[in-house]
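Every protein chain but one is kept in place in this view of the complex.
Here is chain A:
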């Protein structure tokens, strides 16, 4: 039984700018997490609530573990918006270190200058 990721895929591409398979996948994961967050939190609350019967808590645990992997927040990874790379992405610019350097040298990032001190 394979868990389909297609259910989280929108009919039309809802991204613009640089687009990449992995970038789209990450975007879908973000959307999936956003949609199911209340459900996840409810289940998490039920699992941790010691006043609930043990059976309920176990069932909630099962439900939570059976939810799709895309609904997990740990699946989300910051990616470079200009190149799709997942490594060395600056949170400040949402950009890879290399893309950051190129754009900073080109003067596309406001206020960023070459530093020497």
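The rule is short, and it goes like this: a residue touches a chain if its C-beta (ideal position, glycine included) is under 8 Å from a C-beta of that chain, and two chains touch if they have at least 3 such contacts; residues count from 1.
To be clear about the criterion, contacts and distances are computed from a predicted model.
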| item | value |
| --- | --- |
| Among "Ubiquinone biosynthesis protein", "Small ribosomal subunit protein uS10m", "Mitochondrial import inner membrane translocase subunit" or "Ubiquitin-conjugating enzyme E2 2", UniProt-listed name of the chain not shown | "Small ribosomal subunit protein uS10m" |
| Chain A residues touching the omitted chain (full complex) | 1, 3-4, 7, 39, 46, 52, 56, 59-60, 63, 66-68, 90, 92, 97-98, 100-101, 104, 109-116 |
